[in-house]
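With one protein chain withheld, the remaining protein chains of the complex are depicted in position.
Showing subunit A:
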Amino acid sequence: MARTISYREALNEALAQEMERDESVIVLGEDNAGGAGSPGEDDAWGGVLGVTKGLYHRFPGRVLDTPISESAFVGAAIGAATRGLRPVAELMFIDFMGVCFDQIFNQAAKFRYMFGGKAETPVVIRTMYGAGLRAAAQHSQALYPIFTHIPGLKVVVPSSPYEAKGLMIQSIRDSDPVIFCEHKAMYDTTGDVPEDSYTIPFGEANVVRDGDDVTVVAIGRMVSVAEEAARELSTSGIEVEIIDPRTTSPLDEETILESVENTGRLVVVDEATPRCNLATDISALVAKEAFGSLRAPIEMVTAPHTPVPFSDALEDLYIPDAQRVANAVKSVAGWTR
């Protein structure tokens, strides 16, 4: 039965159900067990995001706090994954990948290929991305394109509570390293989520909305931004088809191409900065594989090529919004040779 719960609760439920089902699943990260060694209440925090709250008491010994040593504990999660555990490590903010990137991209990502197919590294690295909380340049980036760039990593960007739960369970069961990117402004977003365990397969995009006029591919939180734009556009007679790729690696190319073959027009909405991001990647795919179907130039709606500014006045201009998406859709819809 589905109930309405938050993105945070959906993730917590996915972790709990998988820990219940499979003893080899462990959870680790800064304050994930609530703050080790502190004199007050146990499990006070559940990670800074509150996603792991309650797991510490339910699964004794399987929720570990860590010192602030990302290289060591993310690397430890990766090492443990090669030896029979299925660790879910929390790299609090995606920006902190800078501290531990070697363990992720030179170690975890490479093992299977480098070792001739002999390694399995079923680790999940949960991390929050995105702007909107006035958290400034080192706590707001949308860095999933960097992980997407690396062969050997799978990259998940869930766009709703329903997606978050199913994709998290799939991530834990998947036997490759998975970077699971949660948008920090979405933890309190609510939606219908089944109580029972379920998985959403990787590499299968979700067609969020059908429409014949323009294809809009949107990543993560940008899916809801695109939906907002679509509602407004519909009143002026433009029907948008919204595609949520769910995973940027693997990427469901087929669903995107099929949609563009029908609409002939593409807008990609990506919160990342504009160079070498998902917008350029998907645009290149479509330009190459569906060139003959295109009836207008492709539009990309992205952040500008700058760090994320602090001031609300600037951050609100930085983040792609429904107005910018609507403008891009109108410009491709109205384009004539």
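Of note:
Just so we're on the same page, a residue touches a chain if its C-beta (ideal position, glycine included) is under 8 Å from a C-beta of that chain, and two chains touch if they have at least 3 such contacts; residues count from 1.
Here is the rule we use: contacts and distances are computed from a predicted model.
Hidden from the displayed complex is a chain whose UniProt protein name, among "Sarcosine oxidase subunit delta", "Pyruvate dehydrogenase E1 component alpha subunit", "Putative ABC transport system ATP-binding protein" or "Phenylacetate-CoA oxygenase subunit PaaB", is "Pyruvate dehydrogenase E1 component alpha subunit".
Of the listed positions A:Thr4, A:Ser38 or A:Asn106, the one in contact with the omitted chain in the full complex is A:Ser38. Where subunit A meets the missing chain, the touching residues are 30-31, 34-41, 44-45, 48, 65, 67-72, 95-96, 98-99, 133-139, 304-307, 309-314, 317-318.
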